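One chain of protein is taken out of this complex; the other chains stay put.
Coming up: subunit A.
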Amino acid sequence: AALHAGSMARAAAVADCVQAVLGSRASANRVFELLELLGGEDEEDAACAARACGRLFGALLQRGELLAGPLPAEEACLAGSGSAEDKYKAWMRHRYQECVAGLAELMGHGSFRLKELALCTLMRFVELEAKHPLVAAEPQGSRTFPRERLKVVVDGLLPINEDASLLISRFQEYMEYDDVRYFVIKAVTGSIAQVMQKTKEVTLLLLGRVWINCSETPILCVKWGGTGSVWKGLGSKREECAHKQAFEKMWLSFLKHKLPAGLYKKVLVIMHDSILPYMNEPTLMIDFLTVAYGIGGAISLLALNGLFILIHQHNLEYPDFYKKLYSLLDPSIYHVKYRARFFHLTDLFLSSSHLPAYLVAAFIKRLSRLALTAPPEALLMIIPFICNLFRRHPACSVLVHRPNGPADPYIMEEEQPSQSRALESSLWEIQTLQNHYHPDVAKAAAVLNHSLSEIEDDLSGLLELSAYELFDKEVKKKAIDVPLEFEQVRGLFGKKNDIFAEHFTLD
């Protein structure tokens, strides 16, 4: 109770202080009390002071009691000749500067509450400064966004050794405003070089949150004060263009740096839906994507998506694309997390009916060969996939019908699809899968024995199939009757020729 009373008293004192400073210039020196509290150790005090500062300087900004224009040094200003009014304003401006510095420091504080408070206060300052600019208007006219303040905020968001993800998600709210986003992008681009040395992860997080939707938020400029409207002079087209340019620059400067594998994957995962669409010239990503595609493994799989967009929408010509794709097929594709995405794209790439038969046959043969190591959920997807390929390319049907075929001539190790002799082989793998333990897989594999229907199977539901779903479906089936083992049990390992009895004991 005492603590509570103490905090109450402190709050009252701080409020009193704010009142005094706002009330008469004579008691302006009490600002120092606030600033002291702001820099203090106590969390409660700091929070209280931050709030008070926000109120105080907000009011002062609105009243215009802070010196606008370039700020002289404090001593010079005080010593210099000028009206008392000017001196007071300059002095107050210095206090304001100190306050901002204090808040920036708070953004690196341990507790999230304080960080958030500091962030909000700073953003409020940004908003008010845009309305009541402290910097002299630039020659173009209305471009008076308080970049310095925003820079402070961005620096605070990209701490050296902390996880600022929570703060960033809080900041997301502000990113909805076009101008804020624009200047944040600019600020980030500026500071990427320093930041990248240490905190790549966070940067990515922040970058990932930056997206552009000019069309949706035209009101922001108005909301952000009539005077500070950045975009008034620009048409929405140009505005978007500028925005995209900044965005592009930011990403390119980010990707210039060497990325660790994990980060690589993360970038690639968001590439197709949150980077490429917002670039002026997505082709600038070609280099990055081709390098990624060449790395191999999961990274290649992921790069495929971005590449596809470039090929599909931006006329990228990629030599030996199918060869590369073919070489991507290794046993792990059925086990990786991005299986659905990969096969979705592969399906797209192989959907053209103009592909040569040898190529498709090579794909079919390789996929089915690899299916010999695949889990059932992947098998349930890949068998209809292969059936679809057969439907699209009837020339490949020799793979399932070769009455007098020799032994398997297919060369698994061959990198060139054309050299793999897949078209001379047969699909014994699928025949093997007819003996799979999972009844659905066995049934699906049995389809190849019969003639295929004309209509392609729908893969969309199968791509995302997970083992657990499969299990769940099976367990929830209502059984009509349950066949029982007829052999009488003779203990846990009591069966005839029990494998367990050979290798385990019941101790």
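As a convention for this text, contacts are C-beta pairs under 8 Å (C-beta built on N, C-alpha and C of every residue); 3 or more make two chains touch, one makes a residue touch a chain; residues count from 1.
Keep in mind that, in the parts below, contacts and distances are computed from a predicted model.
With the options "Cell cycle checkpoint control protein", "NOP14 nucleolar protein", "Large ribosomal subunit protein mL46" or "Cytochrome c oxidase subunit" in hand, the undepicted chain maps to the protein name "NOP14 nucleolar protein" (source: UniProt). Within the full complex, the residue among A:12, A:348 or A:492 touching the omitted chain is A:492.
Among the residues A:58, A:108 or A:405, only A:405 touches the chain that is left out of the figure.
Screening A:270, A:395 or A:470 against the full complex identifies A:470 as the residue touching the chain left out. Taking the whole complex into account, subunit A touches the unshown chain at residues 330-332, 334-335, 369, 372-376, 397, 399-408, 426-429, 431-433, 435-439, 442, 448-451, 467-468, 470-472, 474-475, 477, 479-486, 488-495, 498-500, 502-507.
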